[in-house]
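Here the structure comes first, spelled out in structure tokens, and everything after it is commentary.
The complex is shown incomplete by one protein chain, all other protein chains being positioned as in the whole.
For reference, chains read A and B in written order, and residue numbers begin at 1 within each chain.
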Amino acid sequence: MATCLCDAFYDDVAAATLQVLEFVGLDVEFPEGQTCCGQPAFNGGDWSASRRVVRHTLRTFAGDLPVIVPSGSCTAMLAHGAPLEFEKERDLSAVQELGQRTWELADFLVHGRGITKWPGRYDATIAFHRSCHSRGSRSAEAATTLLASIPGVTVKEFGEGEQCCGFGGTFSVTFPHISTAMGDLKLEHIRAVQPDVLVSADMSCLMHLGGRATKEGKPIKTQHFAQILRDAMLANGGTA
Amino acid sequence: MSLWSELLEFGEPPRPDYTISDRDQILTRVSKALEKLPNRALMPLYDSKVVIQHSVLAGRDPVEVLGERMQRVNTKLFPNPAAIVTYLESQGWLRGYCAPALWRTFKAHFGPNFKVELHFESRRLDDYQFSITLAGGAIAETGTIILTDEISSSRLSSLAPWAHFAVILREDILLDVPAGIRALGLDRSTIWVTGPSKTADVEGILIEGVHGPGVQGAVVIEQRVK
Partner (left out) sequence: MNGRKSVDQAAAELSAETQASVYHSTKVTHEKRTKLLFDQYKNPDQLRQWAGEVKQHVIDNLDSYLPAVEARMQQNGIKVHWAATASAACHTVLDILVARRAYRVVKTKTMVSEEIRLGRFLQHHGIESVETDLGEFIVQIDKDHPSHIVRPIIHKNRREIAQSFEREGLGAYNDDPKTITMRAREHLRHKYMEADVAITGANFVSAESGRIVLVTNEGNSRFCLAATRCHIALIGIEKIVPRDQDLPLFLNLLGRSATAQELTVYTEFIKGPRHEDQLDGSDEVHVIFVDNGRTDVLESDCTEILRCIRCGACLNVCPVYRQASGHAYRSVYPGPLGAVLSPLMMGKRLFFEKADLPKASSLCGACHEVCPVNIPIPDLLLRLRNRAHVRGVAMEGSPPMGAWSVLASQPLAWRTALSASRVLNRLPTDLLPIPALQAWEQSRALPEWRGGAFRKWLAERRRPS
């Protein structure tokens, strides 16, 4: 699943995800009918609208293939959010079934495929932002394990790494003051360790943090986790 | 809630209607709400000893553990009754209260300059700089003094003076918090004291001696002098 954010803004992240998956030897299908996971309406409280979108996603991703998403947030929506809003619905079990075969990319590579080392080269100091939707999952640990294994990469921890960046979907526009203040705090901690690149498994966090940094006139380079893997692999002469 | 506060703004709040008792009203609503539950959560099977910090206790002498844990919470553990009296003298705290049951244990150590009363008069609570009372026991794991209603005869005496010293019989030392709970028994009012009275309400800065003792002390003895 490409996610609506990649569909609209970050096409290269979707492309990188596909290249990474192919590189580890998988045949990747991209169901053309896909749209969004339904999270915006779910978080907004309009669960019937959200369920309409989730049902569409159910149809689009019917079958038994694992669904790989380059986003902790969309993964959490399908694995946890959708079952919550379908609690009293008759197709709950179908929703749960989809949730169970939905993986966040890093989690899939490390825990689904047993890959703990990534080849190639990427010369950079990386600050990795743990997005909140990876709380309680093994995604963040998986992503940092893989990143740290790439020759040339140094992953730097920064202060209050477990705190939210302030995006929060519609929260970012309905609570703009708090959202921005949270983003500023996060950027302050990140800048303190002087990374070359800010990396995350969620483009939504990066859109917020990167957008804020640009607006402040102090832009910061942001990359999705998949882009780092892809670029490392390409540096090694790996074929995409 | 806001409706209620608005009513307060405008004068006399309404007297509740006593025709249906509040008890019936609450219990009926509770039962009705719970009837709808498809299933009710079961009590988990867990061992209440899971919270014990075994690494702290591990085969060590309970008095040693008690001393170490008391230090962590800023309770001073004295080696013997005489050391308490020496400390009091060094601080210039000469007026105080000693529980009658402990008088024979401490009597010999007090010099003539001390003025020690065996009856705590709560009307004059500011007159006492220190107090010495008998504890019901202690909990080694947390460095806690146990005061019971039955053994520690005046609640105010162990609370109001600036310095309080609890006398603990060695045999009354319990190892851990669950043991402390089991020992509550039939006592009407037990209090566990883990350090001096303290607050961090003003800018998060720790200040000791807010209402109760600013100095909390203890001593472990083998037995009282009878």
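The definition used in the following text is that contacts are C-beta pairs under 8 Å (C-beta built on N, C-alpha and C of every residue); 3 or more make two chains touch, one makes a residue touch a chain.
These figures come from a predicted structure and were not determined experimentally.
Remark: the omitted chain is touched by one listed residue; of A:Leu18, A:Val95 or A:Leu109 this is A:Leu18. Note that of A:Tyr10, A:Phe61, A:Phe86 or A:Phe158, the residue touching the chain absent from this view is A:Tyr10. Of the options B:Gln71, B:Gln91 or B:Ser189, the residue whose C-beta touches the omitted chain is B:Ser189. Contact residues of subunit B toward the unshown chain are 1-5, 8, 12-16, 21-23, 25-27, 29-34, 37, 40-44, 46, 48, 50-51, 53, 73, 120, 122-123, 125-126, 142, 144, 149-150, 153-156, 159-160, 177-178, 180-182, 184, 186-205, 207, 209-213.
What subunit A contributes to its contact with the hidden chain is residues 2, 4, 6-12, 14-15, 18, 30, 32-36, 38-47, 49-50, 52-53, 55-56, 60, 81, 84-85, 132-133, 135-136, 160, 162-164, 166-183, 185, 207-208, 210-212, 214-215.
Assume only the chains that are shown with their structure count from here on.
With centres set at the average Cα position, the gap from subunit A to subunit B is 51 Å.
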